[in-house]
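See structure below.
The complex appears here without one of its protein chains, the remainder shown in place.
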Amino acid sequence: MAYDLLRAFGRRIRWGMVGGGIDSLIGEIHRMSARLDNRYELVAGAMSVDPAVARETAELCLVDPERSYEDYRDMAEAEAAREDGVEVVTIATPPHLHAEIATLFMERGIDVICEKPMTRTLEEAVDLKQSVTRSGRIFALTHCYTGYPMVREARALVKKGAIGAVRQVECDFPSGPFLVEEPQRDKRHWRFRPEFMGVDAILGEIGTHAYQMAHFVSGRLPVALSAHMSVLTPGRETFDDAHIVLKYEDGALGRMWLSFVAAGNEHGLAFHIYGTEGSLKWHQERPDQLWLQHAAEPARRLTPGHPDRMTPEGFHACRLREGHPDGYVLAFANLYRDFADIFFARALGRSGATPYAHFPTVEDGVDTMRFYAAAAKSNAQAGAWIEL
Amino acid sequence: MAYDLLRAFGRRIRWGMVGGGIDSLIGEIHRMSARLDNRYELVAGAMSVDPAVARETAELCLVDPERSYEDYRDMAEAEAAREDGVEVVTIATPPHLHAEIATLFMERGIDVICEKPMTRTLEEAVDLKQSVTRSGRIFALTHCYTGYPMVREARALVKKGAIGAVRQVECDFPSGPFLVEEPQRDKRHWRFRPEFMGVDAILGEIGTHAYQMAHFVSGRLPVALSAHMSVLTPGRETFDDAHIVLKYEDGALGRMWLSFVAAGNEHGLAFHIYGTEGSLKWHQERPDQLWLQHAAEPARRLTPGHPDRMTPEGFHACRLREGHPDGYVLAFANLYRDFADIFFARALGRSGATPYAHFPTVEDGVDTMRFYAAAAKSNAQAGAWIEL
Amino acid sequence: MAYDLLRAFGRRIRWGMVGGGIDSLIGEIHRMSARLDNRYELVAGAMSVDPAVARETAELCLVDPERSYEDYRDMAEAEAAREDGVEVVTIATPPHLHAEIATLFMERGIDVICEKPMTRTLEEAVDLKQSVTRSGRIFALTHCYTGYPMVREARALVKKGAIGAVRQVECDFPSGPFLVEEPQRDKRHWRFRPEFMGVDAILGEIGTHAYQMAHFVSGRLPVALSAHMSVLTPGRETFDDAHIVLKYEDGALGRMWLSFVAAGNEHGLAFHIYGTEGSLKWHQERPDQLWLQHAAEPARRLTPGHPDRMTPEGFHACRLREGHPDGYVLAFANLYRDFADIFFARALGRSGATPYAHFPTVEDGVDTMRFYAAAAKSNAQAGAWIEL
Partner (left out) sequence: MAYDLLRAFGRRIRWGMVGGGIDSLIGEIHRMSARLDNRYELVAGAMSVDPAVARETAELCLVDPERSYEDYRDMAEAEAAREDGVEVVTIATPPHLHAEIATLFMERGIDVICEKPMTRTLEEAVDLKQSVTRSGRIFALTHCYTGYPMVREARALVKKGAIGAVRQVECDFPSGPFLVEEPQRDKRHWRFRPEFMGVDAILGEIGTHAYQMAHFVSGRLPVALSAHMSVLTPGRETFDDAHIVLKYEDGALGRMWLSFVAAGNEHGLAFHIYGTEGSLKWHQERPDQLWLQHAAEPARRLTPGHPDRMTPEGFHACRLREGHPDGYVLAFANLYRDFADIFFARALGRSGATPYAHFPTVEDGVDTMRFYAAAAKSNAQAGAWIEL
């Protein structure tokens, strides 16, 4: 039963946030996700570098003002020292701070849920992986789209051989902040300012999502890639479009298109995976449909909610009956729920209690940052093939 | 700002539930909806008539065992007597109990959120309305589909005249518990057992949803109807299909189809409203799309999430940016959020603070039960026109 | 092979038209349909009551001016007298002339392809049926939508029991000549002028299409109906909207909606047929998709063009491989092709040579006119049930 581990644990996890102030979009997504299944209580935070925003966010979230910190270092110290300090912290700052903050908390025995991209560089990612190993903490990376029921179903179907051997993995992320012209520098989001995340930020922002999704569903990691990137928006200083071809060990191919100039796609993460016997297609803007096409049969439209029509792995991610669309927050919340259940199982000494729980790990993070580095390098070399 | 009233109130609403045990589907939908926006804390309940289920549900929900009641009458007494008793109660029992339970709590000063259909009969509905008036309590009816952003957008567009004068209101609800044959009596859901809700239960179960939706979006109430109902599933004892034609005062028409035998429709509540200048179309299985068609122009696909592309009323219902599907729970949660904000505004004496807050009221409930009674009567008279 | 009968016959059918001048939309549809498969040569016509239009149409169609007639009576006489006179004539005049013209040609040994509705009244229809029987001529009625491959596939699937026993037949035709206001009388199409076709013309214009489609696909004829009709367009003198409920002998139900005020539907003939084991759904605006939904399985999207994925009856209607949309004219042309093949088979004495050839017959025409009369009568009696 979905709430058994929570009942056995007997209370919610004491949870904190670094970043995710009310001026960010993503902060409230994390909070809704954490609240949805009743497994977390927000008790502390350093939710903005701006003290006024941090204070206001804490108030709006009903966090005790004494546990609203101006600096995450203070928060780590103080919370680690409390009897009732936070047990899990979510990091929703810009990516160049992730590694440092995560390490700081993990060293003090606090588990971490971290926004993507995992780090600023591949080197930081490798270091962070060592911190995770050293500390023995649970570390989750919120590549949230893997929480959708039909994405998990797709993975389970590929594993079962439903499309035969994987031949081609297409995964695109044409996204929507489409602009006719780049605004003045000080009005830009940090992800379009090269001094923050470099000119290649698109690879971290949406590229790591697409890469991790392709891996998650296909179960495969490519061995080499060739990337071509461009600046298509007038006045922009960072790449806003990338075409990447990938190769797998056995000759299977990957294709990826990332774009911030794709008018007509609002948030169009999508995959189409082709195997020797059929294909699976999914699109984030219509997440409750998974198309299964076998060579000699009519296309089948798979939908969530019914245990007899899904794998146990896919059904594990469903909260609603068929015909009731889940949507983005419920997908995101699956990562929080699964993280909590693994936390509970560990606390209760019940290994094996969470067979279908899933979230992307620090290893996934290292893989995505390796992809990031390779794609940037390939593009700098006019599309040369770079090994992964 | 979305959380301002909560901040001013300074704490969550103390909330209880009657019905909605873990063996029901709808109970957890209410709890997710209540938790999502951090405005409610579940502190008491009489969540099942089966004491074991009631106890287990309370435990799973982290409710203090002392405040888990076996009888809702005890709960009303005890909670009303506590300093820290519940302020709002949700009623998720079978409908024949709604009126009695709601009145019981309202008389003790506790506001009510009530599942649909509002009551078992029109007479009970009229009485319940008097109870609401007498007690002065806030009363909401969870016709949840009106919480979808694009449904609220449709209403705002009709109000603005975007499709001219309303001519025809089509609202169907072909739903999915499709069966090849009705099972043995004791394996049936209570809604298919005539001794519980009568042979006309389909009118309450999905008919009131369709009726209320048509009213909500069109802003219009019909004046007469003609209904034809059938039993199409072998072995079934209750109607499972209804065709209803409705007339409005000015000659505009309504059409409604309700069905439990509609294989291929999972939960297909849908409306298509035609005006003198265009039409609006929406379907619950794809809730983030609203189609606006003007006579001489290409069809436009409206989507949520962007303030520049929506009315303030529609945008009020959005939590996410464009391209991130909201889904059913977020729609349902809009009723809880809006209810809470009206609760806070009353407590804080801030009238006018919630211009776009909305939930169906006891008046809507009386209307839907009047429809229910008229449709049952028309069908019993071979489709005779019955005034509403 | 598709052209075997043509080869054996050795030449095209000598074909003529009454009505269908260049100022009509439907005339050229017939001519494209007749030409597509090389089975007809247009050699004579009385293609308009306006002599100038008749002459111009003949010229544009490369018809010998001597065989372009001003009056269909002259045409019948003259062509019947020629050695090389027309063998088949298409009638595309307004419906009140169909019976007279058809009889005129059939009595002279000329086969007839006739536009719908078959006649102006049920009485005329019954008479026409007698003419057909008496003359022994081939008579086809161009309810063209039954020519679509996926419509024929749907019929074959129902026959095979793919959805179990038919329970409900929904067939709607919301169509597009949407107007904000009816124009001046002399600018109206004849179908909106009561002096031509009566106030009920919508029943003939689109109602007979829907009725015949429901019959064609389900294989069932209803036994009674109840109809409600309305005038919704300001200034209009003829009904432009109809809701009809139908009953079948065994308790199965039908539903039909006809409308000329349905902005957002361009030409939306559609059926959804529900059986005890599943449903079939089709929509004329996307004619190459047929949705098959079984109770416990994912929806399947059936498409034309592949012999291994279709019944022989469905595949018979395909000219193209999968992925190449057929469209309206190819559907229409299937009636012409099948008519010609039956013509050839008769001429060659090869009975049984055309197992899958199909076109609506004079019996279908009588059925549709019986429906027309009953619906008009029911509406005049406030929706009373009328037997068919």
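By written order: A, B and C. Residues from 1 in each chain.
Keep this in mind: contacts are C-beta pairs under 8 Å (C-beta built on N, C-alpha and C of every residue); 3 or more make two chains touch, one makes a residue touch a chain.
It should be emphasised that the depicted structure is a prediction, and the values quoted were computed from it without experimental measurement.
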Selected from A:262, A:302 or A:320 as touching the chain missing from the view: A:262
Residues of subunit A (touch criterion as defined above) contacting the omitted chain: 163-164, 167-168, 170, 178-180, 226, 228, 230-232, 234, 241, 243, 245, 251-253, 255, 257, 259, 261-264, 272, 274-279, 281, 291, 293-295, 299, 382-383, 385
Where the missing chain touches subunit C, by residue: 1, 3-4, 6-7, 10-12, 22, 25, 28-29, 31-32, 35-38, 59-62, 175-176, 265-268, 284-288, 303, 305, 319-330
Positions on subunit B where the hidden chain makes contact: 292, 296-303, 308-309
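Methods note: only the chains that are shown with their structure count from here on.
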Same or different residue numbers at the subunit B/subunit C copy interface, by half rule: same
Centre distance in Å when subunit A and subunit C are each reduced to the mean of their C-alpha atoms: 55
Sites on subunit C at which at least two other chains make contact: 299
